[in-house]
Structures are given as structure tokens and as C-alpha cells.
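Note that one protein chain of the assembly has been removed; the remaining protein chains are unaltered in position.
Our next item is chain A:
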Amino acid sequence: MKKRLGLTMRARHIVQGYSFISIWIVGFFLFMAIPLFRSLMFSFQDLKIMSGGLEATQVGLKHYNNAFTVDTSFVPRLITSFTNIVIQVPLTLVFAMFSALLLNRKLLGRIAFRGIFFLPVIIASGAVLKKLMGQGATRLPIFDQVDLVGKLIDYVPGQILFPLLKMMDAITLIMWDSGVQILIFLAGLQSISTTLYEAAKCDGATPWESFWKVTFPMIVPMILVNTLFSIVSSFTKVDNSVMDYIQYIVFNKSDYGYASSLGWIYFVFIFLVIGAVFLMFRGASAEERR
């Protein structure tokens, strides 16, 4: 067999490697690269459904112009989606980190607690979550019971209070949504060698200091992983209005060209966010090295 192809060890290694990933490469073209390219083409076209298939006419940047100038409902949705990411992702990370630190301790019933913390990933997602939201069951009733708004409105200006309360309302959803992130942090925490903590203790570090000097730097890669995961899972979350809207354009309006351009605007905007995240992490790790 070795002689058959007349390949060197190195060449054979390369061929084998490529044959393992070849199915992925084929899939990449079929389900990612070609659709991505076609959707870019579509976004500059008007598509009409004819008996023989689609008929396209070039319209240049019309759809992009419309999205920002004519369509009154897209930009607000984009902004909501953006604020959701900016507010929810950091909160998710903080909460997941907090829970992971708690669950990483030696506790009675640790397994049970972990099982419970992961439960919403199974039950409070997708259609069920939508139904729960419809019933107002995704907010903690405690805020209504004590009439927080009525009590605080005298002291705190509304511009600050209402966004703050909105965040508090979102907190239940954020907690339910952080199951996977908690698991990833837990795995990260468990991979930190205990000798590091012992060394820190020998040097007289308090638990607070050893968190910031040992745990946190060791877990930075997991924070990046979790940030990306949270952003990605926000695309298809039930409260993502861009998703609903594009689907509405596709099905109810059959305006494929416009839907594609909205998809591309969303894509560019998401990649700006992701780019910012990468820059932040690169900056943070560069600072670490200094």
C-alpha cells in the first residue's frame, strides 16, 4: 500500500489529514460558502418567483437604502438586538462565573445543584420559553409585589430607573440561559492546578487576591469562549426580533432580496461586535504579558 501511490511519509500524512476533513470542506461549500455568496448576490437583486424559477433584476444598493431609510421597523430591531447583546452577555458571564465559583466548592449535593442549574437549558428554551414569556412567568414576581417602581421613582430619575428595572427583569432570563456557560466555567476552574492556590496562600494571598491573581487570569480563555457562545446563542434566542423579522419577510412578503440584505446587515453588525470582543481580549492578554 505504501508503494502504491509512491508518496513520501509526509505527503501521505497530508493526504490522510485532508481526507478526514474533506467531508467538512464539502459541507462548508454546500451549506456555508455558496449560500453566503448567493445571499450576497440576492441582496443586490429583486427576486420574482416565476414558473421556471426565480427571475432576478439588479437593483444595486436599493435594499440597503430601504433598510435604513424606508423600513421603519428594521433599525429599531437591530438596535434592540445590539443592546440585548451588550447588556445580556456581560451579565451572563458575571452570573455564570459567580455560579461556577459557588458550585466548584465542596458542597453537599453539589451534583444536584449542578443538575438544577442546567435544567433551564432543557426546559426554558425555544417554544416553551416563548409560552412562559407570554404568561409573564419569566419575571420574578417579587418586583411587582413590593411595587419597586412606585418606591424608587421618587429618588431615582426615570431615565436611569427604567433601564435598570428592565435589566432586573431580564435577569431571570439571563440566569436560565447561562447553563452551558456555567458548565464551561466549571470545567475551566477544575483545570486550574491546586498547587497554584497553595503557592498563593504561602505568599500570604487572601482568597480575594488569589481569585484576581490566579483564578481570573487562568480563566480568561474560557471567558472568550463563553462570550462567543453567548453571542452566537443570541442569534436564535426567542427574544431576537431580527430573526422573527427576517423570517416574516421571507414567508409573508416573499421578498428574498430584501431578506438577504437584512441578513447581511445583521452579519456585518455581528462581526463588528465579535471583532470588538477579539480586540478587547487581545488587549487584555497583551497587558497581562507586560
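Note that in this section a contact is a pair of C-beta atoms (placed from the backbone, for glycine too) under 8 Å apart; a residue touches a chain by one contact, two chains touch by 3 or more; residues count from 1.
Just so we're on the same page, contacts and distances are computed from a predicted model.
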Chain not displayed: protein name in its UniProt record ("Aspartyl/glutamyl-tRNA(Asn/Gln) amidotransferase subunit B", "Carbohydrate ABC transporter permease", "aminomethyltransferase" or "Pyruvate ferredoxin oxidoreductase"): "Carbohydrate ABC transporter permease"
Option touching the unshown chain, where A:Val70, A:Ile116 or A:Met167 are the choices: A:Ile116
Chain not shown: contacting residue from A:Leu61, A:Val86, A:Val128 or A:Leu279: A:Val128
Touching residue (missing chain; options A:Ala67, A:Met97 or A:Leu186): A:Leu186
Footprint left on chain A by the chain that the document does not show: 1, 13-14, 16-21, 23-28, 30-32, 34-36, 38-39, 42, 54, 99, 102-103, 105, 107, 111, 113-128, 130-137, 140, 172, 175-176, 183-188, 190-191, 198, 201-202, 221-222, 224-225, 228-229, 231-232, 235-236, 238, 241-244, 246-248, 250-252, 256, 259-260, 262-264, 266-267, 270-271, 274
